[in-house]
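All protein chains but one are shown at their positions in the complex.
On to chain A.
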Amino acid sequence: MINFSLRERLALSRRRFITGAAGLCGAGVVLPRGPARALSAPHTDIPLTSSARFSLAVERVPVVAGGRRMTGTGINGSLPAPTLRWREGDTVEIAVTNRLDETTSLHWHGIRLPADMDGVPGLSFAGIRSGATFTYRFPVRQSGTYWYHSHSGMQEQTGLYGALVIDPAGGTERAVDRDYVLVLSDWTDADPEQIVSSLKFQSDYYNFRQRTVGTFVRDAVRDGPGLAVRDRLRWGAMNMAPTDISDVSGVIYTYLMNGQPPETGWTGLFRPGERVRLRVINAASMTLFDVRIPGLTMHVVGADGQDVEPVPVDEFRIGPAETYDVIVQPEGEGPWTIFVQSEDRTGYARGTLATRPGQLGPVPPMDPRPLRTMVDMGMGGMDRGPAGHDRMESGAAMQGDMAGMDMAGDGMRHAARRGAPEAMRMPGMAAHPAPVTQSGAGERLKEGVEVQSIAMMPRNRLTEPGAGLEGNGRRCLTYADLRATRAGEDARPPSREITLHLTGNMERFIWGFDGKKFSEAEPVRLVLGERVRFILINDTMMEHPIHLHGFWSELENGQGAFRPYKHTITVKPGERLSSLVTVDTPGLWAYHCHLLYHMEVGMFRTVVVS
């Protein structure tokens, strides 16, 4: 018989999760089954003052799941790793000792630093061998909310991530009464290598919400049998499923907030009327989250560590590796539930803003799960074209960019050649013809082993909040809402454009750029000092949070000179967007999808700056 490990057998029932700090809570404690409880709070609270010197030990940390002892990977006995507080202008010195039996590394996500301090084995350094200590030392030139995580193998999935809070130079600037980090993550008992292997064999392994005979009958009754059949035929003809939202789901994931499982969740204390800053960090390996606090308006004041003009919202989506700072001001006692659903609605993380410990607020019902559409497939659909927005975006893109007209010409020809002239009828396109497929790569791109689909009409989706958030009656944040509080530092137009297609084959679980895995591709070469526009076209039907190490990616979202500076940009299915990069630091850098398993199977490029 097949020898299933317990992990694998349990993998199909919902997990319970308890984390405990090593040594602090007694190793031999027998835990009763039932609602999960934390043995001890992980060290996610923001330290009272900033420090410049740290000593971190990467080690195995006991975790209790479903009454069973397991180990995750944490730092100084804490999973998530402790929140570090730095100050802009300081030179931080972080001694990292590896107490694992394998090589480790820590990458400071979103931090601008010399390439050899970036913490990517092979690019920055050789990694930290078992038993060795590596000391990171670099000046801190920015402030805000960031995070750090392992860049070695699958350690990130097993818990090696923590928050970074950086005070602005000239002291602490806290216009709030309470300041919390919310580290969101996805915990699994299953072996990450095994997850990838299972996905290679059966890509819908973790999806138990596929269309069935039952949903066909329901749709046939609702929409008529003709429409239901046509819809099935259309998706079937692509061998794709509209129910394909997340590769790995709540079937094996327990979603955590600051290391706490949803049964009890994390609790943040406040007094009514206080201003509470929540620094939300998505440290999940494979999960996009939708965050809301029913009854409270959140004012988004920061994105990826950088200040933005406040945007009042009821809900926002956060992709893996992104951070958002929000301020809430609860007038009532609450308790207020911070409700964080996974995009595919197979689970949630939970927190509570309470006036005293132990209070729990009500958990709202899960929202309906999203389905992929033909727009996600890059088949256009101009019905919701973001009119005025495109015009602004193109205006910004065209500033001083002599290649603009040329580009557009190419785009038009290509679109026409593909029999898709409709693409040119997007609002605003006639006057400012920027956002169409225009790259040579796109022209060369063919369906094949590594390219399951090509977006025929990728479009601007910056004004859309994301799949499942449309029309839910709430004010949802979009990328177009993000407006930096300061104008960009580099006013130069880009001297060239680099187009990258985000490609993959879900059926074979291969992901890459331009139809190539990392191991098959040449690096992206940049010249020190130049200014470059990256154009990303997502040919797949999934979101990909794309992270460029070492540099800011200024998202061209229609805010002109007040473009938000981001380190990670989530590109929606069928979307085309662009960002500007000032290439000011030499070295080898990583450029990759921050869905961990996409990166590990090839959605990664080395960027060479020389």
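Structural remarks
Quick note on the criterion: contacts are C-beta pairs under 8 Å (C-beta built on N, C-alpha and C of every residue); 3 or more make two chains touch, one makes a residue touch a chain; residues count from 1.
Criterion: contacts and distances are computed from a predicted model.
For the chain of the complex excluded from view, the name given in UniProt is "Copper resistance protein B" [choices: "NADH-quinone oxidoreductase subunit H", "ABC transporter substrate-binding protein", "Copper resistance protein B" or "Acyclic terpene utilisation N-terminal domain-containing protein"].
Per the touch definition above, the residue from A:N98, A:T352 or A:N505 contacting the chain not shown is A:N505. When the missing chain is restored to the complex, the residue among A:Y255, A:F513 or A:Y565 that touches it is A:F513. Where chain A meets the chain that is not shown, the touching residues are 1-5, 8-9, 12, 120-127, 151, 191, 193-194, 197-198, 200-202, 205, 208-214, 233, 236-239, 401-403, 407, 439-442, 444, 447-449, 451-452, 495-500, 505, 507-508, 510, 513-514, 516-527, 529-530, 588, 590, 592, 599-602, 604-606, 608, 610.
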